[in-house]
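Every protein chain of the complex appears in place save one, which is left out.
Order of writing sets the labels: A and B. Residues in every chain begin at 1.
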Amino acid sequence: MTEMETVSRLLHELWPLMRSLTGDGVRQTHAKLSDVVPLDTFEIPSGTEVFDWTVPDEWRFKEAYVIDPNGNRILDASVNTLHLVNYSMPFSGTVSLDELKEHLYTLPDQPNAIPYVTSYYTRRWGFCLSHNMLSTLPEGQYSVVVDTEFLNGGMTLSEIVLPGDSEKEVFFSTYTCHPSMANNELSGPLTASLLAQRLSNRKKRRYTYRFVFVPETIGAIAYLHRKGEHLKKNMVAGYVVTCTGLDLPFTYQKSRQGDSAADRAAEFALEANGEPFNVRDFVPFGSDERQYCSPGFNLPVGSLMRGPYNTYPEYHTSLDNLDMVTPANILKSVDAYEAICDTLEQNRTYLNLRPHCEPFLTKHNLYQTVNAATQRAQIQTILWLLNLSDSNHDLVAISKRSGTSLQELSEVATILSNASLLKQLD
Amino acid sequence: MTEMETVSRLLHELWPLMRSLTGDGVRQTHAKLSDVVPLDTFEIPSGTEVFDWTVPDEWRFKEAYVIDPNGNRILDASVNTLHLVNYSMPFSGTVSLDELKEHLYTLPDQPNAIPYVTSYYTRRWGFCLSHNMLSTLPEGQYSVVVDTEFLNGGMTLSEIVLPGDSEKEVFFSTYTCHPSMANNELSGPLTASLLAQRLSNRKKRRYTYRFVFVPETIGAIAYLHRKGEHLKKNMVAGYVVTCTGLDLPFTYQKSRQGDSAADRAAEFALEANGEPFNVRDFVPFGSDERQYCSPGFNLPVGSLMRGPYNTYPEYHTSLDNLDMVTPANILKSVDAYEAICDTLEQNRTYLNLRPHCEPFLTKHNLYQTVNAATQRAQIQTILWLLNLSDSNHDLVAISKRSGTSLQELSEVATILSNASLLKQLD
Partner (left out) sequence: MTEMETVSRLLHELWPLMRSLTGDGVRQTHAKLSDVVPLDTFEIPSGTEVFDWTVPDEWRFKEAYVIDPNGNRILDASVNTLHLVNYSMPFSGTVSLDELKEHLYTLPDQPNAIPYVTSYYTRRWGFCLSHNMLSTLPEGQYSVVVDTEFLNGGMTLSEIVLPGDSEKEVFFSTYTCHPSMANNELSGPLTASLLAQRLSNRKKRRYTYRFVFVPETIGAIAYLHRKGEHLKKNMVAGYVVTCTGLDLPFTYQKSRQGDSAADRAAEFALEANGEPFNVRDFVPFGSDERQYCSPGFNLPVGSLMRGPYNTYPEYHTSLDNLDMVTPANILKSVDAYEAICDTLEQNRTYLNLRPHCEPFLTKHNLYQTVNAATQRAQIQTILWLLNLSDSNHDLVAISKRSGTSLQELSEVATILSNASLLKQLD
């Protein structure tokens, strides 16, 4: 199966699942993602204290719908998961239209859209529908069925760790708690899965790669509670993978540090790519970088997006659907994240072992016998590497200064290392 | 009496006094300013050595005028104090027009203006007049009376200290040595007095506020000789209050340090105000910041002006008069200086006490039940405060980063402190 087919199949299989902070919808989602790369899935018990938070009761969803006065089944969550307010408490009974309306949510400004509403920490039940549909509801008695249950279960998290030559890690976090929406969020876990698959197929990885799949906020907090100190010690660069599916220019949101290795690699890779892109500063009300970049951790975690949350009108509604998000869009994001990984893998720091004057390149057989134009460029690359390899300049810095690609610098640096003129640091 | 009435009355009462480096004109001026806020006045004896300088003899002025050949009393200092060269030595006698002219000063380029001339450190006598009047003086004998006296007296300085919760001080210095001119200088001591009055009426002051009223240069030097080490130890921010009376945009002159707390607060308050303003760098030939910012002290002293000395044509002439300087202009400067004080008072630094991930705001009752738009903004303010309160960002920095007003940040920070999520530093 091609990557395109994998993404296409998963978009459709994952679409109807009732994802939430907890529950079988999440478990099924992680199981399907495990077809792409094998995830290590684990549960954190309800009631576990994680920093200032408590893991909530598990929410079990069976079915939810309303029977209108004419006997028609409407607002059926099996038709669209968004119809049910996520984490609704159980209810069964007959109510008047006025009573029902106290439990209905619409978007008057977007009358065609069903809103996405959650009620994680206040127990209530409710249904979401388009504002247009609301006006068509007839007077009369409505029969309501919300067959859900809260139980002392667990919260489902998954991860995959791809070991590399170094224990230093590149980190990716994505979330799997949103039901039937496409850019936010199916694009995120699919981008992460495909990227993990590609990296798992590599014969050689310099860094260890860690991918985590968690419910947003509480999941990231629980993960940090377990692994925060490990990440502080080992993380070279990290990214929150979300909103990667729209056909828009890339937006890179910097880590809180603002000039971390994550930021330098992402901006470098985007510049090398050549297409226009946006960069914005960290703000503390985005996605899970809120937790990773909280001041107690301050991890080097940025986020590369195509159509960030809150910036497109379909966000958090039923209009954020599979018409907007194509497999090709998602794979382009996989490419971009892979280019960042390549930048991190290639960005080394060298030390000139003969720092007094230039070495005599002829003696080291470093004058190639190809045509003059190529030779001249290669000699300049050699001279940049020798001159700036003083332990203060990595290859990204030398690339920016010299205009030579990272790939070319990396290859020539290997030649110079083999000639004992450079030594790789770190 | 309203502030407007106070300023208006004082402008007219202070106008005719023969101010100078020393003498009764200064004492009367300080006494009248004491009606606004009670000043602590003290004298430094003539002959006292202060750094490289010596406090000069006290100058006592009784009267000064000339009788022209026609018997008319002209150049009478009781009509305009500027007619007498300030610090003139005593003289009484009859001179020819030619002899008299050796003692006359005019401004040929501003023929309507009487210049302001001083002779502090060379003993001579002289009169100032408009160039137009000079050409009308008839030939003949002139009778000159300069009834002044030098004596071993004192130099008059005043100050008021408004204690605050902290011994750290905000400092204001203004000068009272210029006779009948309005922008430079009556605007300065009036602005300082009114500001002191407002601050003295406050029930709570975080900082101690110190206002000093001194003759320019020698007064500031004498004050620094007494209190320089105290100021070095305690001054948070300081300002030279002068030239605050013209109907022009504000000009803020930075302290020599260039990025001191004084500069940050002044520029922040001016930006928050929203009106256009100018900022200029410190230069060592302005007013008393020359002394406060001399390299041995290098205090954080800037100056907020409206129509700085040397930049308007009426400067140091009889045209710098009460037509140009209105009480409303002066009170606008009081407002601006008070906004700077508010900035300093409100600009605190906090430490996030739960720095690992966001706290669970619901648990701390920090989700208000007001309408969503307001709540969203307040939540963002909370998140900015929590995220950036790492001891490296004060509220001014968080305000610049977040676009939230200092007032809003200050209020929310207090809420978060009460919830034990933040702790105030310093």
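Here is the rule we go by: a residue touches a chain if its C-beta (ideal position, glycine included) is under 8 Å from a C-beta of that chain, and two chains touch if they have at least 3 such contacts.
Everything numeric here is computed off the predicted structure, so don't read it as measured data.
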{"item": "Contact partner of the left-out chain, one of B:108, B:274, B:295 or B:403", "value": "B:295"}
{"item": "Chain not shown, touching residues in subunit B", "value": "50-54, 121, 217, 220-221, 224-225, 228, 256, 284-285, 290-291, 293-298"}
{"item": "Touch residues of subunit A, complete complex, unshown partner", "value": "352, 354-360, 362-363, 379-380, 383-384, 386-390"}
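FYI, only the chains that are shown with their structure count from here on.
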{"item": "Distance between chain centroids, defined by C-alpha means - subunit A, subunit B (Å)", "value": "57"}
